[in-house]
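Here it is, the structure in full.
Complex shown without one protein chain; remaining protein chains in place.
This part shows subunit A:
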Amino acid sequence: MLGICRTKASLTLQRLAKLNSFRALSSLGFTVMPKFALPSSNKHISTLSGISQHAIQRCSQWRCYASASSAGLSQDKITERVMTVIKLFEKISAEKLTIESHFMKELGLDSLDHVELLMAIEDEFGFEIPDQDAEKLNKPSDIIKYLCEKMEDRQYVCM
């Protein structure tokens, strides 16, 4: 009986981790999880805040996932942000722009415009793109793939 409760609760916790906000997780964790459900805990669980301390510790493993997807770092969100930045760049006409359109050959940018565009993307996502990577990013799809890889390196999830 206890074992079933434990596994059920931990499964629910994993499902809850995929939700988009930590607040939902913690509030549901408070109602769903009985206090003996955490497999590794023997400590007294305080219920002062309504959330068990071990719920918080366990949730911190999943916290970065939850905040990453809520902060807009899934592949769709990255695509959306990249395309918005590119559309706002005034030297590109929005009609010819697709995900696979080449900046220099199809959209008519020169290399200086390319540098400016990558600076705009650096500003949007908040980190610097080194020179040797920058010269390979010639299409919006290249940029999206590169950003997903960079986000994975930093232990965010690209779903």
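Points worth noting:
In this section, a contact is a pair of C-beta atoms (placed from the backbone, for glycine too) under 8 Å apart; a residue touches a chain by one contact, two chains touch by 3 or more; residues count from 1.
The rule is short, and it goes like this: contacts and distances are computed from a predicted model.
Looking at the choices "CTLH domain-containing protein", "Phosphoribulokinase", "Complex 1 LYR protein domain-containing protein" or "Translation initiation factor eIF2B subunit beta", the name in the UniProt record of the chain not drawn here is "Complex 1 LYR protein domain-containing protein". The chain not shown here is touched by just one of A:100, A:123 or A:153, and that residue is A:123. Interface residues of subunit A facing the missing partner chain: 110-112, 115-116, 119, 123, 128, 131, 134-135.
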